[in-house]
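Read the structure below first, then the notes.
Moving on to chain A:
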Amino acid sequence: MNILGAVVTFLLAFVVGMTYGGLNRKITARIQNRKGPPFYQNFIDAFKLASKKSAIHHGAMHHLGPAFLMVSSVVTLMIVPVLTHSQWFPNLNFQGDLIFLLYIMTFGPLGMALGAGQTGNPNSAIGVTRGLSQMVGFEIPWVMALVAIMIQYHTTSITGLMAAQAQSGTWLMFSSPFAFIAAILAMLGMFGYSPFDVVIAPAELASGPASENGGKYLFTMMSSGSVFAFVKLTLYVDLFLGGADNIIMLLIKTFALYMIPVLYSNTSVRYRTEQSIRWFWGWPTFFGLLAILQAVIF
Partner candidate 1 sequence: MNELKEVIIKRIKANFADAAERNDFKDNRLDIAVKKETIPSILFYLKDEMGFIHLSDIICVDWLEEGELEVVFILWSPVDKIKVFVRTRLDRDNPVMDNVDMIWRQANTYEREMREMFGVQFTGLVAPDEFILEDWQGPPPFRRDFDTAAYAEKTFWQRPGREDAQDVRETIAKRDGEEIPDFAKKYSR
Partner candidate 2 sequence: MNDKNSQKIVDIIQNWARKHSIWVLAYGTGCGAIEIPPTMTSRYDAERLGVRGAATPRQADVLLISGYLTVKTIKRVIRVYEQMQDPKYVIGFGSCTINGGMYYDSYNTINVLDRYLPVDVYINGCMPRPEAVLSGFAQLQKRIAAGRATGAQHYKENLEWYRANQKKIIPNWVMPDYNW
């Protein structure tokens, strides 16, 4: 029964993630006052990439790089409870899963970094160093936010936090606002959209780590990217917006959160690596400290 639930969760995450990517391109196009591709364009792109005849790779590690990304996003998906109490989407969450989550979310990019390093293309090598250094940037406010809500509600499991929100009736967003703000600002870095897309900056590094990946590998990266986007959004909904008890509520809440990085990315220039790190250790870290203070004192 669990296996079927897991497969359905993955399919839901894949479909919703890809449609969100297509809607992102549509909204960006509309902001740039043009028609833009159909919302299912990402599916066509993914299917075309998967049906490429040749798959050029430079050795085993480069071949496995995108697989690491997919493993990381699927494992994260299995931990995060998608719907509150429905037997269709059982998730294997356990007591200490928030801390496990922190580790597994960085597992994918590290695997990808090893793969990109092997290609020998200087663009991907510099892209990897930028990606890892920027990850250090946004990890700090993200960890502070999680630690704050863990202290405040004395639990380290997502279901525990959701139960606390259901029992106290108010969303975590209102009861611990500073943690929410720090987490949202860290989310901008996680998505890697415009102000923080120095990692895949096409104008400087010809799409950074993925510059040697084509065909199947790009398909795996694209689909794992959209699954990971869906997982992050549901994680934020579970932690701060009290989780969703049916699909429609889930889609509404996740799409509302998804609008933040999309709209901000359309009107912002790209930060250089040290500027984005300096920005992350500025306001987001300040809110993280406030959240921890609030959790410790009250």
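We adopt the following convention: contacts are C-beta pairs under 8 Å (C-beta built on N, C-alpha and C of every residue); 3 or more make two chains touch, one makes a residue touch a chain; residues count from 1.
The candidate set was assembled so that all candidates are chains of the complex that A comes from, given by their letters.
For clarity, every value in this text was computed on a predicted model and none was experimentally measured.
Asks: Every candidate listed belongs to the same complex as chain A; state which one touches it: 1 or 2.
Replies: 2
Asks: Under the touch definition given earlier, write down the residues of chain A that touch candidate 2 in their complex.
Replies: It is residues 25, 29, 32-38, 41, 44-45, 47-48, 51-56, 123, 202, 206-207, 210-215, 218 of chain A that touch candidate 2.
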